[in-house]
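Every protein chain except one is present and positioned as in the full complex.
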Amino acid sequence: MRRLRPKLRSVWVFHVDAGACNGCDIEVLDVLTPFYDVERFGIKLVPTPRQADALLVTGSVNRQAVIGLKRVYEAMPPKPRIVVAIGSCAIAGGIFYDSLSVYGGVDKVLPVHLYIPGCPPRPEAILFGLGQLLGIVNKKVRAEEYIVKEPIKDRGYRGLFTERIYKDVRYFLTKYVGYYDRDEILENVCEVLRESRSIEEVEHRLIAKASSVRDPRLREVYLVLSGFVVEQLRGRSRT
Amino acid sequence: MSYEIPHRWIVTFRYPLEPLPPPKELRGRPIIDPNLCIGCGACVRACPPNAITEEIDISKGIKVVKIFYGRCIFCGRCWEVCPEGAIRLSNEFELATPNKDDLIQYVVLPLHKCVNCGKPTEFTERQVVRVLTMIQELPIERREELRSKILLCRECKASFLSKPMELRGSEVYEKVKA
Partner (left out) sequence: MVNFWVRRSEGIEREELLRLIDQDIAGLVKEKRVATKNFVVYVVDRDKVVDVVKKLLEYEYTRLSVIAGNDERFFRRDFSLTYIIAFDKQDLYIGIRTYVPPHDLKVKSLAKEVRAAWWHERENRDLYGFEFEGLDDPRKLVLPEYWPENVHPWRKDYPYNKPVADWREGQVDYKPIKEDKIDADVVAFGPYHLVNDEPIHWRLYVKGEVIVDVEHRGFHNWRGIEKIAEGRLTYNQIPFIAERICGICGYTHACAYCQAVESIGRIDIPDRAKYIRTVMLEIERIESHLLWIGIACHILGFDTGFMHSWKIREHIMHLAEVLTGNRKTYGMNLVGGVRRDILGDRLRKAFDYLRFMRAEYRELYNMLISNTIIAKRTRDVGILPRDKAISYGVVGPVARAAGLRIDVRKDHPYAAYKELDFRVPVYSESDVLARTLVRLDEVFESFDIIEQALDRLPRGPILADVGEIPPNSEGVGYVEAPRGEDVHYVRTGLYNKVQRWRVRAPSYANVPSVKEMLIGYRIADAPIIYASVDPCLACTERCIVVKAVDNGRTYSWNQLVELSRKISRRMGL
C-alpha cells in the first residue's frame, strides 16, 4: 500500500497486566486470533519487554503491580518506548479510580502515548488504536462542548399525551422490556396518545398495533401496555 | 464484511483498512443530546465509576455536565435512568486517541434566576420549565403553592413562605403567578 506512510513499520508489543480484571487482557489476546489477526500488520506479541517497542498496559495500576510495571518499562529498549493504555482502568482508573490500592491510571506512573477507551475495548477498537501507531488510521474523537441557549423543546403535548403519562409509560417499559428496546416502543405509544381523542380510541389503536407486529414478544408488550395506559388514563380522569 | 455467520474459509476481517459497522445493539460512546438535557443530574448519581460529573457555578449562572469517556465503563446506566431520554449510548467505539483531553464532552446549561431577586438558583432553566409542565395536571391551589417553591431562590422562598398568606408581598405573588 503505497499511500500509507507508516510511522513505525512493525511494532512488537509486550503486554502487562497491572491489575486488570482480565477482560482487556483477553481482548488483547483476541486480536491475535483468526478473526482479527493483528500479525498481518507486523504487530507481534513478544514474550519479553527487552524486545518490545510498545507496552500494552491494562488495569488500574495497583500498588503491588506497579513494582513490576516500572521494572518492565526500564527493561524496554530506550527507543521508542511507546506506552499504550488499554481500557478504562488503565486510562483513569475506571470504576476503581479512588480505591486504596490503585494508582488509577498508567499516566500517573509512566508517560502514555495512546489511550484506547472501552470496558473492555472491542478487538476492533484495539486494532483502531494500533492502526494509529502505524499511521493507517486517524483519530476520530475530539472534545465537544455545547453551550445551551435555547429553552427545551416541546414534546408535542396533544390529545391525551401529557408529561406525566410519558414518564409513567417510560418507567413501565424500563421494567418490562429494558432500556434498550424502550425508546422505540415509547415513541409509538406517544404517537398513539397524540392522535387519540378518547381512552377507548387509545385502547383500540394499541391493540391494533399489537396485532400488526410479527414478533410475539413485542405483541405481548403492546397488549400489556394498552391495559396499563388505559388504567393510568382512567385513574387520572377520575381524580 | 460483517459479523454474520461466515460461510467462507477466510474469516479474517479487513478492518481497519475497510470499515466494519458494529451491530446496532453495541454499547458505544454515551452522547448527551444538548437539545434534550435538562441538567437534572440523574445520570451523575447513577454512574458507577463517576465518569459523569456536574458542577454548578453560581457566579456565572451555569451548570456544567461533563462526561469523561476515559473513565466510562459503557454500562448504559445513564441511558436507563435519564428521565428525558437525553443521553444514549451510540455505536461509536473508535475512541483511541493520543490525547486524553479529546475524551470529554461538556454540556453547559444556564441556571434559573429567581423571579424575585434575580440571583441564580441551583436549578437549571430547563428543569424549572419541565416541572412547570408536569404540575399542569394538579389541582389549581396545589399548583400555585408549588409554583412559588419552584420559581424562587432559597432565601426568597424562606421569607415568602414563612409569612402567613395575607402578609405575603403582593408583587412577589404577581411575579410567581405570571
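By letter and in written order, the chains are A and B; residue numbering begins at 1 in each of them.
Basically, a residue touches a chain if its C-beta (ideal position, glycine included) is under 8 Å from a C-beta of that chain, and two chains touch if they have at least 3 such contacts.
Please read all numbers here as calculations on a predicted model, not as lab measurements.
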item	value
Contacts of the hidden chain among displayed chains	A, B
Full-complex contact with the absent chain, from A:Val11, A:Ile43, A:Leu69 or A:Ile165	A:Leu69
Residue ranges of subunit A at the interface with the undisplayed chain	15-17, 19-30, 33-35, 45, 47-48, 59-60, 62-69, 71-72, 75, 94-96, 98-102, 119-120, 122, 174-181, 214-218, 220
Residues in subunit B touching the chain absent from view	3, 5, 11, 22-23, 25-27, 46, 48, 73-77, 80, 89
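We adopt the following convention: only the chains that are shown with their structure count from here on.
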item	value
Chain centre separation in whole Å, for subunit B relative to subunit A (CA means)	19
Residue ranges of subunit A touching subunit B (in the complex, touch as defined)	34-37, 40, 88, 91-95, 97, 107, 112-119, 121-122, 124-125, 127-129, 131-132, 136-137, 139-153, 157, 162-164, 167, 170, 174, 179-180, 183, 186, 236
Interface residues, subunit B side, partner subunit A - complex	11-13, 15-17, 20, 22, 25-26, 29, 32, 34-38, 48-50, 68-76, 79-80, 83, 85, 88, 92-110, 125-126, 129-130, 133-134, 136-137
